[in-house]
Structure formats: C-alpha cells, structure tokens
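Removed: one protein chain of the complex. Kept in place: all other protein chains.
By letter and in written order, the chains are A and B; residue numbering begins at 1 in each of them.
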Amino acid sequence: MNKALKYLYRLILIILLLAGAVFIDRTGLIEYLSDANEILYTAGLVWQHIKMVMVSMALATTIGLSVGILFTRPSLKRFSGVIMYIVGLGQAVPSLAVLAIAMSFLGIGFEAAVFALFIYSILPIARNTMAGIKSVPPWVIDAAKGMGMPGLQILLYVEIPNAMKVILTGFRVALVINIGTAALAFLIGAGGLGEHIFTGIDLMRPDKLLAGAIPTALLALLADYLCELLGFIIIPRGLRLTQEV
Amino acid sequence: MNIITFIMDNAEKCWSLTLDHISIVAFSISLAAIIGIPTGVIISHDKRLAQKIINIANIFMTIPSIALFGLMLPLLAIAGYGLGKVPAVIALVLYSQLPIIRNTYVGISNIPPELVETARGLGMGRWVRLKEIEIPLAMPVIIAGLRNAAVMNIGIAAIAAYIGAGGLGVFIQQGIARAYEDMILAGALLVAVLAIFIDCGMAYLEKILTPKGIKIAGDQRP
Partner (left out) sequence: MKTEIKRWALVSFFLLGMVVVSISCHKAVNDKKVIIGGKNFTEQYLLAEMGKNLMENNGFFVELKTGVGSSVIRQSLLKGQIDLYYEYTGTAYTVYYKQADPHMMTNRTRCYEWVKEADARKGLIWLESVPFNNSYTLMMREEDAERLGISSISDLSRYINKYPEKLLIGVNAEFWERPDGFKALMSHYGFTVPYNSIKKMESGLAYKALQEEHVSVSMGFETDGRIEAFGFINLKDDKSFFPVYNPAPVIRKKVLDKYPEIQKILEPIAEHLTTEEMRKLNAEVDIEKKQVEDVAANWLKRKNLL
C-alpha cells in the first residue's frame, strides 16, 4: 500500500513540474531570456542585488554578534530581556516601511537600501546570539572556569562554539529575509532584481516578473543551502553529534 | 514630521485602511489554519512525509513575498482575479503554511508517547485521542505558530498594496511615490502597532487556551 502511495506521489510531482514548465514557457520567459542583452542586464541586476545583501549582512553580522555577546556578559545580563523584546518589536515593522523610512532620511539609492537591510537583518542575528549563548549549559561554563580559563577564552572557546548552531540559524534566517527584502529595494531607487519583478507587475508581463522572481527565489534557496553546508564546517563535530540526538 | 497630526487629520482613511488590512490578514490566517492544522496533524505520524511537506512549505516561505504576489497575477488573471485582495490572500495563505504546519507537527509529535499509549490503553479511539489528548497538549505550540504567522502576515500584507489589495501598505506606497514622509511613517507606525497588538492578543490566547494541567506540569519538566 505504501509503495503505491509513493509512486502516486512521484507521479503528481512530475505532472506539477511539467505544468510549471509549460506555464513558464507560455509566459514567454524563454524567449525573453534568449536575448543576450537581457541576460547581461539581468546579470547586472543580480550583481546589484548581491552587493546590497553582502554589505548589509556584513554590517548586521558584526554588530548583531557584538550586541548579542555584549548583552550576555554578567554585567549587562539583566538588560538582555528588555533588549530581546525591543529587538523583537523591530521585526513587527514591515520591511517595506523600513526601506521607505530609510529613504526619507538618506535619500534614494544604494546607501538607504543597505541601511534598511542592515537594520532588518540585525534582529534575528542579535536575538539568536543572545539565545544561543544563554542556552549554553551552566555546568559547561563551570567546568571551563574550573580549568582556569579566563573570561575571554571562555567566550571564544566555550560559549560561542556551543551557541554556534543557534547563531548560525539566526544568520541564515537573516540572510534569507535580506535577499527577499532586497527585492523591494527597487522601490527606493536601489535597483536589484526587484526591477524586473515590479516592471512585470506594472506592465503585466509575466516573463519579466519571472525573470526577476525566479533568480531571487533561487538566490534565497542557494543561500539557505550554503548556510546548511557552513553549519557542517563550523560546528565542532562533537556538538553536532550530540545535538542531533 | 508630524505623524500624529497626519493620523488625526486623516483618521477616516487610517481607519478604513486598517480595517482593510485586518480583513486580509484575518481571512488568510483563518484559511491557513484550516488547511495547515489538519495537515500538521496528519503528517505527525509519518516522519518522512512530514519532512517532505515541511520542505515544500519552507520553499514557499523562502520565495520573496513580492515575487509570490507577482506570480499570483498572471496565474489568476486567467480566472479574472488578477488584481486585488484575492491573489494577496492566496499568497499569504501559502506563506503562512510553514509556521502553522511545522508547529502543529512539532506540537503533536512532541507529546510523550507514554501519554498516547495510556490513552490507547484506556480504550480511546483515534478521534477521541486526538480531541481529548493530542490537540489540547499541543495547543500552546499550535497557537504560537498561528501567532508567528499572524505577525508575519501583517508585515507582508503591507506589500500587497502593490498588487492592488489595499490595506495600510497603501500609505507606504503612496508615501514613497509622493515623497510624503509623514504618510510613510504613519503607515509604518499603524502596521507596527497592529502587529504588536495582535501579538499580545495571541499571547494572551495562548495562555488561556493552555490546559491548566500543562501549565503546572510544564514548570516541572526537565
């Protein structure tokens, strides 16, 4: 019985993929992309998009990590709850609004978009850093203290590696959201793949829309996958195994 | 730079757009729950199927929201529903599936198997077990998923203004086009307030819907 279900499931998947391919072809995406000029242009947009994401993620990671680490230090620990709450509130503001507000203060273009993306990406990173470090079992830290490790070493060699899985998840979530939000940056004059998407909506041209939507979605999926790979590399083997149990 | 003045001067428009926004989100969350919770329940007994379904839902959430909205346009134009609230609601429902399905699945599959065994031993049939044991026990996690989805939806629904769905995103859209800061800020503020309000509201719901026994026992769990 189970086997029949499995085949049925596979059949449905194939039918869906075929339908999807036919649909995409009907929208004229293939013809659109066979124009070399358009491919170059789209590649340019992809590059613009990636630039925005990279710069804002770099900023967000450095500051997010620092904030996260800072507020789990014994002296500032009591503020961590408040900070987490404020940081959580920030996420309630829609991404579009953050972009628009950045534009009103910084003018249109790349800088405003990067700033807005940076603000939007700090939240998951900082929050997860704090949660991750807080969740390190206290007896591990005790053991480290007992071994005579100074504070900084405990941080670098015990706390962070143990929290790495959670921190990495935060980074991954932030990255995927960032790529998606960067698609809106076109609305404040910063270019990126959003250009194709909004052009497609404005002109009712599904081919342009897909030419923007599909690369963006692929970028996000790729980033998600790369983060998973990164996890394998960064997370110390011992932890990875125990956490899987 | 006077957001408050703006809101006061345009109270009527603020109110009608807020209602619009709420209606879109309420409708999509209800639909998403009706689809997602039963799905979560069904897959809670089949780990591999669960993985696949959660993966699919994950893919929907990874696709940038504006892309999903945009895709609805050509798809639904065939049926004559290209613009407006319908494509927005459909996209939002797809978007919300991940938190709802995942939380339902995690909630139900995390129920200690001893309890399920005991219930079976007591002679409870599948349905009764679901109703009396599994769902009440998983309730806090399920509501947490709904809460997550609701807050997310409120933010994403703002983007739906670009496909003619109305809502508070209209303030942001028009504000950008007219370089009218107060309007943008008013739109952002109203959406944020709405999100916080719904978040708190659902946190409260989470609290009162958690069976009393779990609340007590929950503190004793390792």
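Convention: a contact is a pair of C-beta atoms (placed from the backbone, for glycine too) under 8 Å apart; a residue touches a chain by one contact, two chains touch by 3 or more.
Please read all numbers here as calculations on a predicted model, not as lab measurements.
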Residue in contact with the excluded chain [from B:3, B:59 or B:205]: B:205
Among A:108, A:218 or A:234, the residue in touch with the chain that has been omitted: A:108
Option touching the unshown chain, where B:22, B:59 or B:124 are the choices: B:22
For chain A, the residues touching the chain missing from this view: 37, 40-41, 107-109, 186-189, 191, 195, 198-199, 201-205
Chain B residues touching the omitted chain (full complex): 9-10, 13, 19-20, 22-24, 26-27, 29-30, 33, 73, 77, 80-84, 136, 161-164, 170, 173-174, 176-180, 182, 205, 208-209, 211-212
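To be clear about the criterion, only the chains that are shown with their structure count from here on.
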Gap in Å, rounded to a whole number, between the CA centres of chain B and chain A: 20
For the chain A and chain B complex, residues of the former touching the latter: 23, 27, 89, 91-98, 100-101, 103-104, 176, 179-181, 183-184, 187-188, 194, 197-198, 200-201, 204, 206, 209-210, 212-214, 216-217, 220-221, 224
Chain B - residues contacting chain A, complex: 59, 62-71, 73-75, 77, 82, 151, 154-156, 158-159, 162-163, 169, 172, 175-176, 179, 181, 184-185, 187-188, 191-192, 195-196, 199
